[in-house]
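A selection of the complex's chains, in situ.
Labels A, B, C and D are assigned to the chains in the order they are written; within every chain, residues are numbered from 1.
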Amino acid sequence: GGGEVTISHYFTGELGLKAFAEQVAKFEEATGIKMKDSPVGHEDFKTDILVRAAGHSLPDVFSYWAGARVAFIVKANSLAPLDDLWAKNNLDGVVSKTIAKSATIYDGKRFLIPFNYHYAGIFFNRKVLADAGVTEMPAKWEDFIALCKKLKEKGVTPIALGSKNRWPAQFWFDYLLLRTAGPEYRAKLMAGEASYDDAEVINAMKLWRDLLDVGFFVQNANADDWTDAADKVARGDAAMTLMGTWITGYWDGVGLKAGEDYDFFPFPSVKDGVPNAAVGPVDGLVMSANAKNPEGAQKFLSFMMTNADVQANWAKAQGALSANVNVDPKTYNVVMQKAAKTVSEAPTFAFNYDLATPPPVAEVGLSMFSRFIDDPSKLETVLKAVAPEAKKAFAE
Amino acid sequence: MERHNRFWRVILLSPPFFVFGLFIIWPLFSSFYYSFTNWNGFDSNYDYVGFANFSKIVTDQLFLNAAINTTIWMIVAIVVPTLLGLFLALLLDSKVTGAGAFKTIFYLPICLSAVIVGQIWVWIYQPDWGLLNTLLSHVAGERMRFAWLAKPDTALYAVIVAWCWQQTGLSMVIYLAGLTAIPEDLIEVCSIEGASRWQRISHVIVPLLTPSTVVVIALSVINSLKGFDILYIMTGGGPFNSSDTLAVHMYNESFRKYLMGYGSAISVVLFLIALAIISIYFRQLKKVDRIYG
Amino acid sequence: MASRSTAQGPFHPWRVATFVILSVLAVCFLLPTLGVLLSSVKTTREIALGNLWSVPSSLYLGNFAEVLANPAVHQYFINTLLVTVPGTAMSIALGGLTGYVFAKLPFRGSNTLFLVVVAGMFFPPQVILVPLFRLFNGMGLIDTLWPIFIVHTALGIPICTLLMRNFFATVPTALREAAILEGANEWQVLTQVVLPLSLPALAVLSTLQFTWIWNDFLWPLIFTQSDEKRTIMIGIVNLKGQYSVAWGVQGALSLVASLPTLLVFLFFQRYFIKGMTMGAVKG
Amino acid sequence: MSQLSLRSIHKAFGTIDVIRGIDLDVAEGEFVVFVGPSGCGKSTMLRMISGLEDVTSGEINIAGKDVTRVAPAEREIAMVFQSYALFPHMTVAENIGFGLKLARRPRDEIKRKVEEVAAVLQIGQLLERTPRELSGGQRQRVAIGRAIIRQPRIFLFDEPLSNLDAALRVQMRLEIARLHQRLGATMIYVTHDQTEAMTLADRIIVFNKGHIEQVGAPMELYEWPANMFVAGFIGAPAMNFIPGRLDVAAGGQLLSIGSFGIALPYACDAQGDVTVGIRPEHLSLAPPSERGLSGRVELIEQLGAQTFAYIELEEPAMTVTVLVSPDVRLRTGDLVALTPVPEKVHVFDGSGRAAR
């Protein structure tokens, strides 16, 4: 149809909004279809989209976080399956395999067009590490500990964390659990088939606690935003932070140079024999089940996905990686190229915690992390309390 | 006359009651309907669960926590702006130089939106370079790095301070109004009877300000029951629910956990609490009316 | 008043003390506001590096330039005015009608009804979010400014009713009766006699309602979707991206966005106190 | 045909009967004054006539038309309120012309009529002021102006002068009297003020507890009160009430107060214990040696033209008020004898009814 397509998304902020609008404009120019755009800040987006769903008035297309959240609304019959679209546009050849496998299929059908994705790694200030005499990045847990010790001796706080909004802490849990208990156990835990007082969880958390106990983390992590943590690394007050690739967009924005000022290395392996999974969120576009203009919406989705130029520009503005394999890696900066490579080489791609487990459980877990960070000595009590709460949350 | 009155009551009340009924009362009740279901907001299928949501409230630790926080919030948010507003009003009433400018300064925070207020106070409480720690460091002589908003013991109170900062101006203005309503001759009686400044305030002015106090308290209660925006912006109820209030809890359950049914049940309870408070308020109002009318 | 100020003799230690105390408090009250001011004249980078509270070495006006030159911001302002002014006026008008009936034409059960209306002030608005969305969606009004105007009108009715009723109660009943004997009907009594005498109450309510509606961002967030329909507070909120914030611009916009409410207060201030005295304080 | 007639009017507020059966006819052009203690229902009656208050039962006729259910504005009445009830936000001219404006009369007609009325009341130069710029008397005049302009059949006044100071009250009272003469309109006037009632009324209606105690011309009530209530209520200073006894004696009835006896010059249908009512001006002072009620001067009040003495009687022990003629010189503590004018002595029986 030639009518309007309504779209709602959480790409706000100065850069995000502008870049997204540019890409939408390209689509409009190319097809003559008008898009009706509705950007909402991403915290408010959650409320907004729920109200609209409850009001039976979802936009034709909207951005959403792949994983449990999409699964949740798929279960509520709010989304339209996109298998035809997928096949027609031969998206198998366009979308990165790892991402396609992990993010697009729910209940056996495709519901999400992965727009771009992020990868969480340990980003660091090159100069600080160089000053500490570090040349080789740690691949093993022991090396990582040694690195931290070295930094600490130099008077630099090894790890910055800004967990005010809770989610930045989750990557630590994700990686530690994935690296010790493996992706399968984690998937079970995320699905409610394992318990938070299992030994696997306790072990992972204990590793984390050890880091906290020896003061490798900045003080008052709960008081900082992730940007504050990024700033600390940028300033050199801290050396590294475990964060998504969007941090590159933020750093570029304040004038840091990729590869010169900052770089990253993947989360080290902890236990032998456990595959090195990559963690990160996938931003996707979905189509609502009651879309008023499904044809236009599908056109939009395929255009956005298949057009390499759009993908490249958009990924750059977001500091993200494109899910489109045809995007020339050279459009990324050096650090991002490295990240893309890491992901493509990773055996599995796992969603970060709050996208991997259903929202009610994620609430419980995220609260657990910040409670734990506030007082690591309470680990056992915290986990004991969380286990039944998580069970209850799964029940709902 | 009565016939005429009846006619006009209907004419005059129809528009407001239509608007109020259609856009407030009806949505309110239709929202209450969901408190008997397990609706998640997205799904058009949901089940009727009777009073299950309400019995869940009884065992919900977070609800209890939020209820306690709301009570604390309400008490502090009533007491502090009321007393501070009264204090300011009394000072300003004594015809001090620049009273107009002072009034504007103290009222200024009300003009700011919760979005803005929340952001400013986050900056104030920032542990490393925030204003509060910077100032405290100068006083204490050592570097202060306390994370006011990140510690469960202080987060709620830190937000309340911001809240009080914003609300005091309103109490002040109401008290200033109340002060102008105190008959001059009662104050004159005080000087003739030999009341000291303090006696005049404690024995006469404050009791005579009771009608204003009732209004100030009512507004505080209303605003603190609603108290959501600023809290949501500053702590989001965190760290780990330590600063949840009932409104935040209701929001979390409904919109973050997608438990619309349970969230509605919480809002029903919230509404009942509000009704209880308001009828107490009205009873008080009648008493005040009888003495001061 | 004379007694309060003159009975103190030639030297006024109290006055000096009062002034000093007030000044100290004023500084305390101003400091936070200063934060907005500072953030608006610094670059986002400077703020991100923790230099918010320092005295700026040079004034960076780029934030203001960006805000003021942005056509979207102009649209936000227009939209906000388009909901705030009619919303303020309409809620006062409807509250005036109910207030008039409760004050001058009471009937059996009117006190209970009054209580129900006033109770409308007490619940958190999130409660009615979803039903209202459905209602307006059904009316086809989503993504227009109408729902915001309507909801603020409806939500304003309780406080307006409360204050208008109390104020009208201070207008002598004899005036209404005199007008009725002259052949006025209730509508004429209300518009030609009672309302013109209630200007202070109107000032109070105008200030409060204007401030509340102007500063609100929940309803515009939910009921508008396209950027051309958004209000200024959404504009501020949306400056925060998923992974970034433009602090400086946000500060500048916040400052600009707070001016109208301040101006309204200053404009109505004189009547405000008087209106409060007669409307609110008399219980 | 009477201008106003009230037929067994009752009024209850909730369960409280405030007006309990009022029947009254007022002739065209008559000036009727309602008096009575506070709370007896005068204002309520007036408001029922105006239509501002519904009657609970009964019928109100104005000019022969039943107006019991007619709207106030259509009853052809005008009311002047105690508080003046001027609209503070309107000028004097707007206040006076308000009714005409509501009736959508042409602008110049309103202007002309307002000026006419203002001329009558001599407030022509005040037309552009607002009420707060007027003195009490001027405000009252404006209120009256607003009433006059509508040329009503009946004017209702509810204590119109009670907010004015003494001198103004006298002046405004005269103006109302003149106005009544000039307009010849029917007026119903509620007041607490003795002087106003006595000087203005063609007839005074004495209310008490929602019913009428007595109706009559002022001097009729003054001289022939039907009962103790009216006797005590009309006249200032009030009539002295002294306990006495009435016995049959040779040649008539003997009224004794303590040991002092008066041969009543008229016949009384009472006997035994009675209350004797004597107005201050009907007691004269004599040296203590003379026959009379003996007592001692407690207090003397000289008002210039009049002097009142308060005399403490020996028997019965009580204080009575006496109007002293200007030529008598008295001092506090003097012993005196009081002799009443027998023809002017009122006798009330046990139930308070005048026993004449």
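One rule holds in what follows: a contact is a pair of C-beta atoms (placed from the backbone, for glycine too) under 8 Å apart; a residue touches a chain by one contact, two chains touch by 3 or more.
In this text the structure is predicted, and so the values were computed from the model without any measurement.
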| item | value |
| --- | --- |
| Subunit counts for every protein chain kind in the full complex | A x1, B x1, C x1, D x2 |
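Heads up, the rule we're going with is that only the chains that are shown with their structure count from here on.
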| item | value |
| --- | --- |
| Chain A-chain C separation of Cα centroids, rounded to whole Å | 40 |
| Centroid distance [mean C-alpha coordinates] between chain B and chain A, Å | 38 |
| Computed distance of Cα centres, chain D from chain B, in Å | 57 |
| Chain D, residues touching no fewer than two other chains | 51-52, 72 |
| Touching two or more other chains - residue numbers and ranges from chain A | 47, 51, 54, 56 |
| Chain-chain contacts as defined at top | A-B, A-C, B-C, B-D, C-D |
| Chain B to chain C touching residues, read off their complex | 4-6, 8-9, 11-13, 15-17, 19-20, 22-28, 30-31, 41, 88, 91-98, 101-117, 119-121, 123-124, 126, 128-131, 134, 162, 165, 168, 173-174, 176-178, 180-181, 184, 187-188, 191, 197, 211-212, 214-215, 221-222, 225-226, 228-229, 247, 250-251, 254-255, 260, 264, 267, 270-271, 274-275, 277-279, 282, 285, 288-289, 292-293 |
| In the complex, chain C residues that touch chain B | 1, 3-5, 7, 14-15, 18-19, 21-22, 25-26, 29-33, 35-36, 39, 50-53, 94-95, 97-98, 100-101, 105, 107, 115, 117-128, 130-132, 135, 150-151, 153-155, 157, 161, 185-187, 190, 211, 214-218, 233, 236-237, 250, 254, 257-258, 261-262, 265-266, 269, 272-277, 280-283 |
| Interface residues, chain A side, partner chain C - complex | 6, 8, 10-17, 36-42, 44, 47-48, 51-52, 54-57, 59, 227, 231, 235, 244, 246-247, 249-250, 253-255, 318-319 |
